[in-house]
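All protein chains of the complex are present and in place, except for one that has been dropped.
Chain lettering (A, B and C) follows the sequence in which the chains are written, and residue indices restart at 1 in each chain.
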Amino acid sequence: MNRTIVISQILVIEQAPGWLVAALNHAIIAGVLLIGGAITMMLQVWVERRLIARMQDRLGPNRVGPEGILQSIADGIKMFTKEDIIPRAADRWVHLLAPIVALAPIAMMLAVLPWGRGLVAVDLEVGVLYIAAVSSISGVGLMMAGWGSRNTFALLGAMRSIAQLIAYEIPLIIALLGIVLLTGGMSLARMPELQAGIPLFGSSIPGAPDLGLGWFIFTPVGLLGGIIFFICALAEGERTPFDIPEADSEIVAGYMTEYSGMKFAVFYIAQYLLNFALAVLSAVVFLGGWQGPGVAWLADAGLGAAASLLSLLWLLLKAWGLFMLMVVIRAAVPRLRVDQLMSFAWKYLLPLALVNVASAALWVGLTEWSSIEWGNLLPVDGLAPWQRIGVAALVTAVINLGATRWVLRINRAPAAAPVVVPA
Amino acid sequence: MSDQPAAVRLTAALPAAWRDAARLEAHAADLPAVARFVRDRLGYAMLTNLTAVDDLARGEIEVVYHVVSPAGGAPLAFRARTPRAAARLPSLVACWPGAELQEREAYDLFGVTFDGHPDLRRIYLWDDFVGHPMRRDFPRQGDKYIAGAGEE
Amino acid sequence: MSAHESQLLQVNIGPQHPSTHGVFRMEVTLDGETVVALRPVFGYLHRNHEQLAEASSYIQTMPYTDRLDYFNSMTSNYGYALAVERLAGIEVPQRASYIRALMSELTRILNHATAIGFMINDMGAWHTALQFGMREREKILDLFEMASGARMMCNYFRFGGVVRDLPPEFLPYFDQLMRGLPAFFDEFEQLLRDNEIIVARSSGIGILPRDVAAGYSVTGPVLRGSGVPYDIRRAEPYGIYGELAFDIPVGSVGDVYDRTLVRFAEMRQSYRILQQIRERLPDTGGGHINPALANFGKQKALRPPAGEAYARVESPKGELGFYLVSDGSTQPYRYKVRAPSFINLTPLGAMCRGHLLADVVVILGSIDIVMGEVDR
Partner (left out) sequence: MSSEQQPGVIVVDRGHPATRDGRGLVRGIGVVLRHLRDAFGPRLERPEQTSGVFTVQYPEERTPLPEASRNLPILLFDDDSGHELCTSCYQCERICPPQVIHITQARDPASGKAVPAIDEFILEYDACMSCGLCAEVCPFDAIKMDHAFELSTATRDPLTVDRVGLARPVSYYAQLAPQAWAEARDGAMKKLQGSRRRRTGTVGMTPARAAPAPADAPAAPIADAAPAGEPAGGEPVPASDAKAARLAAIRARNAAATDAPAPDAAPAPAGEPVGGEPMPAGDAKAARLAAIRARNAARQREGGDA
């Protein structure tokens, strides 16, 4: 990673002790990320409300600030000044800690995401593993909230959220695993770098321009993986149609039922931040992250800072696009029932994710193994890399398409015997 | 109001059941038999409306049953009377499950006890309410319950 | 059965809950998320409407009937006016009957559009379907306001007719609305009907089989969804409904999905009826009210002869009946409302048993209740 400029290296202060420099660097970066996160969350709420309003032939909040853009700040002030209620029967400390436990891991997720060319706060070699591990901690916070509130709705919501998180974490991670196989590493910072070049073939064709479009979503493995990952991200982030833990029409607000004021706002922030983090993650892993037309050109022209800025823009554009897709889905569809959610995870997503991992392995074999490793059964040595990618794409496309059709067909079984009112 | 041929058939088939055949007023004890005949033989599958009427002058409560046939036509009304002081009638829930909430309503507001009802509780008023407010002699107290509840 | 011991969970859904459509409570006993028992609890909105009516003169009750089913005050008015007209033997001129039917069918469209929207909301959608329904409802309410002076509490009907004839701006607005309605129906259906999630959430849920539905006294789209083609507009036609051509949509399974589809189809049938009414309306005669009762003093002093009358109309929610007993005075001796929302709740516990908690609100939504009518 010789081209990577880690932010912390910008702020080298001569003659300062090393630990102080490191502490300052981390504090600044954390501050930037958290403030950015808060602003992002406010923008998200505003964008969501305005967009959904338009889809419903309304205007949405348009009073506070120009076009209502400060509405979230007004809401935030309201939240801050609201009375903080702790139910008498609640477990005080658990009730208090739950929002923090829910928010903290999500803030930690922001650290390892590559925000642009050379813009990564912490470059972990095991970024994917870290994300998977940290994101599941926030489920503990939800369970604490539901249990600590001593409210039946909250308890039901907590149970649902745990069941949902566990069920969807598996296909989510397996979908990531396919890409891990393709990239041969778990570093999130490296993933965008491997998605340069042109669609499908990346930079394997000599002489082809580096458009920054070699996104994994253009490969069959990445396409299926991306779709699975996005669906799981909806479920992880409790977005419609998977907002079952807080199904307001059924269990009022789920685990948040007994929360008010600032603690409620913390849950709210946690949720939107998680949605955004997952959108960024989807963009990084499947949509090329910060790659995009122009980045490589600027970098080659020696304009490193401009390239970083453009790459940041590309990433935000993709992440916001995915978030808006979430918004559109929220406007258009109702939520699933908890058993349908489970069966969707286990009967559709998990088998497809497993098939996708197999396809990914085949892809790696077809593009990188030599004929000897194939036991001389496949004479692949004579082919150019781009030809081998073409073959791999064809094979994996057939496998993935067939698997999808098969999974859809076997699950089209008649529903269980309906419950009938006794005469 | 009542469908003439059906009423005629009903009175002819159960001649002993009537206290006042012209109004299709049955004896309380014969009510289930009348209901079964109406439902099974005359085809009135739906008990559409159950109304209690407090006849203060005669000291009785009349319960009017409006039944309709899914095939159409005007509803058939038959009725039964019970003394106000000890209002009891057999429940028709076994015959028409749709009577359940309506009998509870009559019990709550008029104090008619329906024998054989599976779950005869007050439906609108709270459980320790005293009296049956739709009876004609229930005092009309204005907004006593809003602010004057502490006294009296 | 599982080997481990489990405890049942008691959950009170309501009286304050987002999906109880008012102040309604359900005591639900859950095993995990499966409903073991469900008891509806009523009375939070009870205001002794019937006693109020027995202490008022006949016309004074008319505005109170608006408050029964506050979505459909026009049909509530219609039922009450019909009962008093039967009791007192009042004739209704032809034009008044047409206006009444016009208002009833507009009411049906607005009720079904919002009822479906609310039910989809109960399924967890984010108000989109509801907003589309509300948009059309607003237009219909504009019409109601032109005619009656109020959007929701119309108080438009009088004994022997309606309070005033349609104003001149009514019909042009109505024609425009009619031009837009088919597009609304199509789009609404496109948005909802083939949506996999809605189908999955509603088919096979809350089945009320055909052979028990009538026994439970349910009426309206709930009964028709169960496959019984019972519609008072045809079973016992009132007003001009005997002269109008329309079909009765029925379901085949009797689940939530069938009820929704029946509502969809009924909106289209109402549209058909409205077209026929619009065609004939200019040729109708007789004025908007029976001349003998055109003076409000006559309405006020109405003393129906002693006797009883039961009149019912097909309100959008089902059979809305009014039972009146007169003792010859200016006040009814007995006034009883047969409220469809209330009686349609009879099989709620039976329909919900064995389903999941999430289905309970959907089943309740598919019954389409209004608490003003349930608790009276």
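Just so we're on the same page, a residue touches a chain if its C-beta (ideal position, glycine included) is under 8 Å from a C-beta of that chain, and two chains touch if they have at least 3 such contacts.
Note that the structure is a prediction, hence the values are computed from the model and not measured.
A.B. asks: Would you indicate which residue among C:Thr75, C:Thr114, C:Ser148 or C:Ser366 is in contact with the undisplayed chain?
C.D. replies: That would be C:Ser148, which touches the missing chain.
A.B. asks: Applying the definition given at the start, please give the residues of subunit C touching the unseen chain.
C.D. replies: For subunit C, the residues touching the absent chain are 56-57, 59-64, 66-67, 128, 135-136, 138-139, 142, 145-150, 153, 155, 163-164, 167, 169, 173, 176-177, 179-180, 183-184, 187, 190-197, 199, 203, 227-229, 234, 246-253, 257-258, 261-262, 264-265, 296-297, 300-301, 303, 330.
A.B. asks: Need a quick check: the contact residues on subunit A for the chain that isn't drawn.
C.D. replies: So the residues of subunit A touching the missing chain come out as 51, 53-59, 62, 328-329, 331-333, 408, 412.
We take it that only the chains that are shown with their structure count from here on.
A.B. asks: Between subunit B and subunit C, tell me the centre distance in angstrom, where each centre is the average of that chain's C-alpha atoms.
C.D. replies: That pair's centroid distance is 24 Å.
A.B. asks: So the centre of each chain is just the mean of its C-alpha atoms; given that, what is the distance between subunit A and subunit B in Å?
C.D. replies: Between these chains, centre-to-centre, one finds 63 Å.
A.B. asks: Distance between subunit A and subunit C based on Cα centroids, please, to the nearest Å.
C.D. replies: 46
A.B. asks: Give the residues of subunit B touching no fewer than two other chains, as numbers and ranges.
C.D. replies: If we look for residues of subunit B contacting two or more partner chains, we find none.
A.B. asks: Tell me, which parts of subunit A touch subunit C in their complex?
C.D. replies: Touch list, subunit A to subunit C: 52, 55-58, 152-153, 155-156, 240-241, 243-244, 247-252, 330-340, 415, 418-423.
A.B. asks: Under the definition above, what is the set of subunit C residues touching subunit B in their complex?
C.D. replies: 42-43, 46, 48, 50-51, 55, 212, 214-219, 228-230, 234-236, 308-310, 312, 319, 321, 323, 325, 333-334, 336, 338, 342-343, 345-347, 375-376
A.B. asks: Taking the complex as given, what residues does subunit B use to touch subunit C?
C.D. replies: Contact set of subunit B toward subunit C: 1, 45-49, 51, 53-54, 64, 66, 68, 70-75, 77, 96-102, 109, 122-126, 133-134, 140.
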